[in-house]
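A selection of the complex's chains, in situ.
Order of writing sets the chain letters: A and B. Residues in each chain are counted from 1.
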Amino acid sequence: MSDKVPRDPADDYTREMAQKRRDFVREHTGVALAHVGRYTFDPALLPGNIENFIGAAQVPIGLAGPLHIRGEHAQGEFYVPMATTEGTLVASYNRGMRLLNECGGVRTTIVEQYMQRSPAFLFDDALAAREFGQWVQQNLDQIRAAAEATTHVGHLVHIYQYAIGPLRHLRFNYTTGDAAGQNMTGKATLAACEWIAAHYPGPTKFLLSGNMDTDKKHSQLNMLVTRGRRVVAEAVIRREPLKRIMGVDTAELFAMRQVSNTGAFLAGSSNNGSHAANGLTALFIACGQDVANVAESHAGVVYSQLLPDGDYYWSITLPSLIVGTYGGGTALATQRECLEMLGCHGAGKADKFAEICAGVVLAGETSLSAAVIHGDWVASHDQLGRNRK
Amino acid sequence: MSDKVPRDPADDYTREMAQKRRDFVREHTGVALAHVGRYTFDPALLPGNIENFIGAAQVPIGLAGPLHIRGEHAQGEFYVPMATTEGTLVASYNRGMRLLNECGGVRTTIVEQYMQRSPAFLFDDALAAREFGQWVQQNLDQIRAAAEATTHVGHLVHIYQYAIGPLRHLRFNYTTGDAAGQNMTGKATLAACEWIAAHYPGPTKFLLSGNMDTDKKHSQLNMLVTRGRRVVAEAVIRREPLKRIMGVDTAELFAMRQVSNTGAFLAGSSNNGSHAANGLTALFIACGQDVANVAESHAGVVYSQLLPDGDYYWSITLPSLIVGTYGGGTALATQRECLEMLGCHGAGKADKFAEICAGVVLAGETSLSAAVIHGDWVASHDQLGRNRK
């Protein structure tokens, strides 16, 4: 019995090949994969999305909403598909949406957009690296042309440079339209680096990544200069509905904010808010995003003020929200349906989807923060969650 | 037409109610959710996992492996289900597994395990907070008893204390067996706080979270003192198979490591490796994990040395890998099958699953690092990925 996973070089994306591989799994592990094999889409859709396809994970989707969003791209009431296996998550976000709706909805604003690749160029000494850096700055137009020749959509906005010893980390910042853009920018940056290597009047050696992308990783750098989209969700929470729906006062929320800030600052945390990762992950799975980008996307900065009338201004900024509505997993069956529910499938929709993500995150922040103060956090998990003793 | 999502308080977890809600979605958004509605499991399984259930996201699963693991809990050859929509991911991890296999497999070791809740206690001044801290230390046995009365599995190991002004952040560290344990520890910590509030000879006020958990968030604190499991994967990469399979030399990998370290350090990154988040997310989705924990779990520290004979010792330490094989989404249909494929479903299996996760991550590190050096990184995405221009 070979241990080699069966593949068909001629056409590997068929129900038959998937079945063969599930059979292979059964032979090697004794597990039948009955449910995994009962997917409903055509495997011919899958090239570019997966290799060695065997079936599909079915992740339950709950419906939250409506959420009233007053963005530039997302406007109106949205019903939000959230794919998760964590009890209370949908209910909690739902509660937050109700509060936001009663306060006039959530405003959302996209501040900027960049996707990065960061090659590192290596030289003999720091002086050579510095001179190279100046040359790059002087030849930016041609480097841009080389990069943009590989893409219809991507635009190279600027190259940040970070010098360490004889190294020059270059961080290429692109706008990438409605694609998340990691591959697009990888290809463009490679072309740019090859152009540089061919034209720089001196020896060059480069790595396509010097680990400053920082792809699939949280970093302070991402927070500072934006990876993906920098999106703000903000609302003025009125005292009355907050008290009625969640049982707490705005002054309590603001006092708690001071405590939370110390905790996040001292811990060296990626987010001084509560749980952006929860809402984003549920949206990402449902809507065909690259879920690994939760690593970057969950970062956030909460800024709030208690207003003189006792209402509570609350904002969360997601500095590195990475989403796409085109390419990647967005054309797959359930993923496409979920994007369509939000009016977010295809070209021209990524900004809208990003705003929805941010609005959902703020809803979740209100609900969990209030639950922590009110003391019903654990109780609700007891009631709705799989609390294992 | 009401905008309120239909629910049945008597029994909301039925195919009928899911259908009603999909109908509701169609009425409000015009989208039919045909694929979302074609799930294959019994909704009666879902209480504790989701609210307002409407169907399931189908995320394609690819098969990687075998991966030869030489752990304490995971031993032998493993075929790994990876749920993703990102082309090349499965192929890349697969290639890394082949390399590791040829080098004798990957060793995996779980170093420690903790799950946390971090209430903050508030006092009038720093002196009162410090005295409270001492009292907590002195009454640890009783506090532990109060916490553990709520759980059969959770064990309160120690309480770390972090003082800021008049605040005392307490960080309860539990072992939680085969559950990830966030809810278990939330409940236990609430009981502990209530015991404290009832018995402390002075006024107390607390928040069940002061944001130092740091739940669903990367933090330096998690990296330092472990959230979930701290797992190491390590291997000695031999020159010959590395060159043959990936076309690069061990000395090149080690030279690149020096560059990558500067990039990660300068960027303030959560991981000085390449893309742990990719492998973990694919495993988490397939295997019913709380995928939002990718926020914490993707952190890592690579440590390597070039050996005198030219072989390359390579380790990655995942300091905050959060997994469970019991509770949460692990009992759902496809999720359970995927865990079973790995021999990791149910009680007594979380350590094994954690080791597999770490082994898979190291495989991915080898493959991507070599691709960056060899220059086939972009080419493989062009061939296997959805490169949008």
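Just so we're on the same page, contacts are C-beta pairs under 8 Å (C-beta built on N, C-alpha and C of every residue); 3 or more make two chains touch, one makes a residue touch a chain.
From a predicted model like this one, the values you see are computed outputs, not experimental measurements.
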One sequence, 2 chains in place; the complete complex in the file has a copy number of 4
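Simple rule for what comes next: only the chains that are shown with their structure count from here on.
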Chain A turns onto chain B (C-alpha superposition, degrees, nearest 5) by 180
Taking each chain's centre as the mean of its CA atoms, chain A sits from chain B at a distance in Å of 17
